[in-house]
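The complex appears here minus one protein chain, its other protein chains still in place.
Chain lettering (A and B) follows the sequence in which the chains are written, and residue indices restart at 1 in each chain.
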Amino acid sequence: MTHEEFIQLGEEQRKKNEQYKHSIDVCVAAACVSMQSDKIKKSIEDEVKKKELGTSCRIRGVGCMGLCAEGPLINIDNGKSLYCNVKEEDAQEIVSAIDKEPVERLKLSADVPFFNRQLKIALEDSCNVDTESLDDYLAQDGYEALFDVLTKMSPGEALQEVVKSGLRGRGGGGYPTGLKWSTVQIAVTDKKYVICNADEGDPGAFMDRAMLESNPHKILEGMAIAGYVVGADQGYIYIRAEYPLAIKRLRNAIKQAERKNLLGNNILGTPFNFGIEIRLGAGAFVCGEETALIASIEGQRGSPRPRPPYPAESGLWEESTLINNVETFANIVPIMKKGGEWFASIGTEKSKGTKVFALAGSIKNTGLIEVPMGISLRDVVFDIGGGILEGRKFKAVQTGGPSGGCIPESHLDMPIDYESLITIGSMMGSGGMIVIDDSSCMVDVAKFFMDFCQSESCGKCVPCRVGTAQMHTILEKITNGSAGMHDFQLLEELCDIVKNTSLCGLGQSAANPILSTIKFFREEYLSHIHDKHCPAGVCKIKKEEEVIS
Amino acid sequence: MELAAKKKAESTKDKRKKLVDATMRRHGHASHALIETLHSVQEVYGYLDDDALHYVAQELRVPLSKVYGVATFYHFFTLKPQGEHTCVICTGTACYIKGVPAILHAIKENYNVDAGDTSDDGKLSVLTARCIGSCGLAPAVVLDGEVTGKLEPDTLIERIGSMIKNDA
Partner (left out) sequence: MSKVRIKTLKIDDRDVGAREDQTILEVARDNGIHIPTLCQLDGLTNLGGCRLCLVEIKGSNKLLPSCVTAVEEGMEVSTNTERLQKHRRSIVELFFTERNHVCAVCVSNNNCELQNLAKQVGMTHVHFPYMYPALSVDATHDRFALDHNRCVLCTRCVRVCDEIEGAHTLDVRGRGIEAYIITDLEQVWGESETCTSCGKCVNVCPTGALFEKNKSVAEMKKQTKFLPYLTMMRGARR
């Protein structure tokens, strides 16, 4: 496709869109689909056909609107009315009301903190493009950034924008993206690769899944730009097999892009070649770790290897390899369009831009949000998140998954950025945020995470393989009331060993959930140990008398 | 009659093998296609049996023990045939704190199946997954491929009951 044809395609689609008087956007991301939104969309289509409104109503299946708790969601006329908790039988009423007053009983106000306190960059158009249509993405300047980069910028200039933006990796570590790209750019190997890490193994996180389901082309475009900058012609997306819908949409998007020459050889008539293939994960959290991920793409057991050398020097098939998270790539297109300086003007001094979080647990507005870095946890939980479920009391918010920690009430005013979270023993992680209320026992939560780490440990290095199993056994003892202070000391000692001597990030951070709960909820541990009592009433502790009888 | 049935069985067998072969061909029978091929095998046969592992090892020229090491490293792969119906229970964080232990308990009570096992009559397999990304629906359960959520243990048992009854 030449540039003229490319521009023309977008134009045509835009014109087509303008013909429609109304738009009905049904969310077809996984959460809403599991509440039957695909069937609702079908009913609406039938209804529109029946009423012969086909020429004036455009119906699209779009990506995640964020407020999954109230799904299925439908957006009428670009935000004029937002319907929630829609059922199949509502289709007729919705279509009938399209030219009249909206259906009051389904309406959700968009002027609430959940919507107006967010700032969307990575998720910018996720709820505003058809999840399966390349044309629709093109109508909204899709692949324009790629085209501009290919024709107007040298790889070095494009790199400078990423460096200026101050973007840091969204996969958890927060490594400066510009620095990583430049390392790969200057590396001298026969071939180079770009990998998108869509393993999202952190239980309780679903940001990457939502982004891939909502607007897969944006990720492909970001990867292609990365390929141009670092000098790679092959990309891989490593995605977990547990995400069938995201996989399907990605496959579809790759095929569409190849057909329109937005991927492949001589992209948009330039000398640049770039192809993307999908590789499926198979249920191993550790494969989110970059060296394990590479081993997995190579068809091996997903065991990490010691770094250095980092993948940027020696990665896939020992060639220089760029690995970034899905959300990191999602920020590339906006940065190229609006410039690195614009991006750097958002957020805090050391953490630029926005971060997407998945809110879950005991919170009213479960779903997906994107907020500027530096916002306080309290604002996220109580303002945007709408607070704790009825009748419950806030106890902690868990960030960073099995590598992170539990943050208590007393630290809720802390700003969200990479450094602050680490200082209190948690970490940004990929963006899962789980709110825990007073009906959960913190020792039990720690045990849950240790069970997770133990079964996800690859088993290559001893401290993680044996240490996590030992820690899990001790937590088991504490929660069933058979542990003494001696066990508690052993637990702290094990945390220290596993943290300091493990090979990869899984082991090195496995102790965090324990350390942070010991730090902030020590009395709960002591109560299990001394009084044989679980304050939350979760752990079944047999009283001594019962044991005897 | 019998011959026709046999022929039909042969041809589905062929078809399945062709799908697996196609995956290997797409990757040029390279050894790094091992995981992709195992996915393909599991998709068409439902699980990985010794014959299939032998076949894949030979075709991709990967040592047997390595194929086995890979197949057992990844928990998505199963070496046992599955029941007629599957119930995948999410045991991720959000689901855990919203009551997964009670759900597992209820299933054990009603069907005498532990997570990872299949009922004696081969009707129901209970599997677990580490977060299926539907945390908003916690506790999330996948019944025969369909995601459902926010279920009380009682309602879930009812749903499983009707799922199993439906094909009687």
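In this section, a residue touches a chain if its C-beta (ideal position, glycine included) is under 8 Å from a C-beta of that chain, and two chains touch if they have at least 3 such contacts.
The model shown is predicted, which means the values in this text are computed figures rather than measured ones.
Peer 1: If you put the missing chain back into the full complex, which of the shown chains would it touch?
Peer 2: Across all of the complex, the chain we cannot see touches A, B.
Peer 1: For the chain left out of this view, which of A:Lys164, A:Lys248 or A:Arg305 touches it?
Peer 2: A:Arg305
Peer 1: For the chain left out of this view, which of A:Ser133, A:Asn215, A:Ser440 or A:Ser457 touches it?
Peer 2: Residue touching the absent chain, from the options given: A:Ser457.
Peer 1: Using the definition of touch stated at the top, determine which of B:Leu53, B:Cys90 or B:Ile103 touches the missing chain.
Peer 2: Of these options, the touching residue for the absent chain is B:Leu53.
Peer 1: Tell me which residue among A:Met1, A:Met414 or A:Leu490 touches the hidden chain in the full complex.
Peer 2: From the options A:Met1, A:Met414 or A:Leu490, the contact with the absent chain belongs to A:Leu490.
Peer 1: For subunit B, which residues lie in contact with the unshown chain of the complex?
Peer 2: 50, 53-54, 63-69, 72-73
Peer 1: Which subunit A residues touch the hidden chain?
Peer 2: Contacting residues on subunit A, toward the hidden partner: 284, 286, 301, 305-306, 308, 454-463, 465-470, 473, 490, 493-494, 497, 500-503.
Following the convention adopted for this analysis, only the chains that are shown with their structure count from here on.
Peer 1: Where the centres are mean C-alpha positions, what is the separation of subunit A from subunit B, in Å?
Peer 2: 25
Peer 1: List the residues on subunit B that touch subunit A in their complex, please.
Peer 2: 30-36, 38-39, 62, 69-70, 73-77, 91-94, 96-98, 129-138, 140, 146-149
Peer 1: Taking the touch rule as given, give the residues of subunit A at its contact with subunit B in the complex, in rising order.
Peer 2: Residues in contact with subunit B: 30-31, 33-35, 68-69, 71, 200-206, 209-210, 241-243, 279-285, 296-302, 358, 360-362, 366-367, 398, 401, 432, 434, 436, 440, 445, 448-449, 452, 456, 458.
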